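Here the complex is missing one protein chain, while the rest keep their positions.
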Amino acid sequence: MTKLAETVSHFPAGGQKMLQTVVRYLLMILLAFFMFGLILLIAGKDPLASYKDIFSSTLGSAYGFSEVIVSMIPMLLTALAVALPFRVGLINIGGEGQLFIGAAFATFAALTFPNLPAWLLLPLMALLGMLGGALWAFIPGYLKSIGLVNETITSLLLNSVAPKIIGFLILGFWHSPRDTVKTPSFVDAARLPTFFGTRIHLGLVFGLVLLVIFWYVMKYTRWGLEMRAIGSNSQAAKRNGIPLAKYLVIVMCLGGAIAGLAGMVQVSGFYGTLFPNFSMSMGFMGFMICWLAGGDPLGIILMAFVVSVIYSGGNLLQLTRGLPYSVINILLAFTLFIVLARPTFFKGKKS
Amino acid sequence: MTLLSILGVLSSAIFSGTSLLYTTLGEVIDERAGIVNLGLEGVLLVSASSGFAVTALSGNPYIGILVAMLAGGLMNMVLGYLVITRKANQLASGLALMFFGFGLSALIGKPYVSVKINSLSKFILPVIANLPLKYSSLFKFDLLIYLVIPVAIFVWWLLYRTRWGLGVRAVGENTDTAFASGRDPRRIRYQALFVGGMLAGLGAAHLSIVYTMNWAEGMTAGRGFIAVALVIFSKWHPLRAIVGALVFSGAVAFQLLLQASGVNISSNLLDTIPYILTLVVLIAWGGNRRHTAPAMLGRVYQGSE
Partner (left out) sequence: MPRSSHSQTAQIPLIAMRGITKAFPGVLANDAVDLEIFRSEIHALLGENGAGKSTLMKILYGFYRADAGQILLDGQPISIRSPHDARNVNIGMVFQDFTLIPAFSVAENIALFLPDLGAVLDLKEIHRRINELSQRYDLQVDPQAMVSQLSIGEQQKVEILKLLLADARLLILDEPTRVLAPHEVEALFRVLDGLRKDGFAVIFITHKLKEVLECADRITVLRGGRLAGTLPRSTADEEKLVALMFEKKLAGLQVSRQQVRDEAAPPLLELRGVETHGEGAETSLQAIDLKIYPGEIVGVAGVSGNGQKELGDIALGMGKCVRGSKILFGKDVTRLSIRKVRRSGVGFIPENPLTMAVAPFMTVLENMALTQTWRYARLGGMRMDWQSVKTDVDATIQQMGFSFSLYAPARSLSGGNLQRMVIVREMTHNPRLIIASYLTRGLDVQSTIAARQALVQARESGAGVLLISEDLEELFTLSDRLIVLYAGAIAGSFKPEETNVFEVGHLMTGSEGQNDKIS
């Protein structure tokens, strides 16, 4: 049984334990910020001023905050795409690929049916997005269930294939007249509506609703019970009559569908177009967030928030401090490293 | 399709594939010890940027290459610390390392974007020089390219003909048995990671110092993942990796050749060939025991390591 599943069973715990957990996470984040501050110093930048930039641009204004939320949206979905299969013991590292294929399917609808009204087109795009992601996840899921190849390897390979297919489609068929590296902008009907003049789009609702459904299903329903049984001891679950192979394939496809939906949400809600590298490693980021959160829905929301603050804040850092945007990845990585290294902080007590 | 054009494809494949081969050889050693490095992309970026930067600063590409190798080894040590000492999940740790590499390489490389450097000199082997110029000029390569096959053979020898290599492979097949034979699996894994990291760094050095003679953010463009796929395709064997690297890097060159012949296949689609091939090969081997990965890797892929 993996350590991650153990963590899941503890989270959230009662009263005092919860406090200890929160403090622990705070300390870890502080440590990461400290280490990044050192890097900034070495690079000749003022760490405190940089941090001020990060926080003021994200938490200091309503618009900044809304940008953080916008950034969170795909992460919620891609993290869930990993969390669900994980409950039955499957490692879905194929989110990147599923994201791309889902986006491609959705783009196909947007470009082929530009005259449909939004209330028809958007659900169609969403469904196709999920279908695309599910198909891309079916391949590794099926191969695993017949015992041929491990799903992690297949997913990794397919991750690399998907962006190439998108590149091919755009270059070959879908490119806009003036620009060969992206599709024409989607019509309004193909765009997810946004809220209150920010860029926060309906995808947020998808993400939150799905997370709530996930939480409910796992906790209260019969399928959640059976899935947890598989994740806890798959051989015992099989002997107890739970149809193992069926669950493995179906759940893997569901995970893919959610990642595919993330793809649709990004091209429809955020970008309004499809271009070859639109994923920005969102699929992998979802994997990391799920891992850090122990697969717990609330944890996913929290970790996605933290990561988004870091990413959004990095924007300002680039503008004001002259650092390449990518440098913010160092802060992110430090956070990840520290959580992965599981420091104890409290006298010898390990979580 | 003339001989000239075919040789041209070959030359191109050798030129771009050398870096890939070094990287793959490094990853072969790591995976033989039972560790998958999903952060290879980040390792390559840090090595490429630091090697390039030092070359620009010192004016000496050889120093740059050494620095790149060291950087690769050190990056892998980070992975080692997380995975071996802290017992963190390999996949998650690798990805974290990847993000780290994105950021660190951007920081290191920023002042050196588009800076001109002294690269390695290129020369033609005496044997080839006897051929007509139009052929021999295709094979004007640098030292690292000439060394790559000897290095591949050396890696093979290291893994299969030395006591250390036997231990590395034993750790990757069955850590308990390796331990029972009196070895320290943790120490062996650290050693494998460092050697593997140096080789990866060497590949990255060739990329930035010789192949492109430039640094740009994200320039490795997925080579880390290509190497991971190539390791699988080569069945974790250093000598087969030579062929694999040629095939993988030949795809792009091949596309140019096809284009020249009037056949126009999207380079994107051609780029997928290596991965699809690997997948097909994996499915074909199926449950065949001869072709399975080092046994301990299976646990990584199941999430229990």
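Here the chain labels run A and B in written order, and each chain numbers its own residues starting at 1.
Keep this in mind: a residue touches a chain if its C-beta (ideal position, glycine included) is under 8 Å from a C-beta of that chain, and two chains touch if they have at least 3 such contacts.
Remember, predicted model here, so these are calculated numbers, not experimental data.
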item: Sole residue of A:V149, A:A237, A:I300 or A:L340 that reaches the chain not shown, by the stated touch rule; value: A:A237
item: Touch with the omitted chain, as defined above, among B:S5, B:T85, B:S137 or B:T177; value: B:T177
item: Touching residues (missing chain, whole complex) on chain A; value: 1, 5-6, 9, 220-223, 225-226, 228-229, 232-233, 235-243
item: Where the missing chain touches chain B, by residue; value: 160-164, 166-167, 169-170, 173-174, 176-178, 180-182, 289-290, 292, 294-295
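To be clear about the criterion, only the chains that are shown with their structure count from here on.
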item: Complex contact set, residues of chain B against chain A; value: 38, 78, 81-82, 86-89, 91-93, 95-100, 102-107, 110, 217-218, 222, 225-226, 228-229, 232, 266, 268-269, 271-272, 275-276, 278-279, 282-283, 286-287, 298, 300-304
item: Chain A - residues contacting chain B, complex; value: 1-4, 39, 43, 86, 89, 91, 93, 143, 147-154, 156-161, 164-165, 167-168, 171-172, 281, 284, 287-288, 291, 323-334, 336-337, 340-342
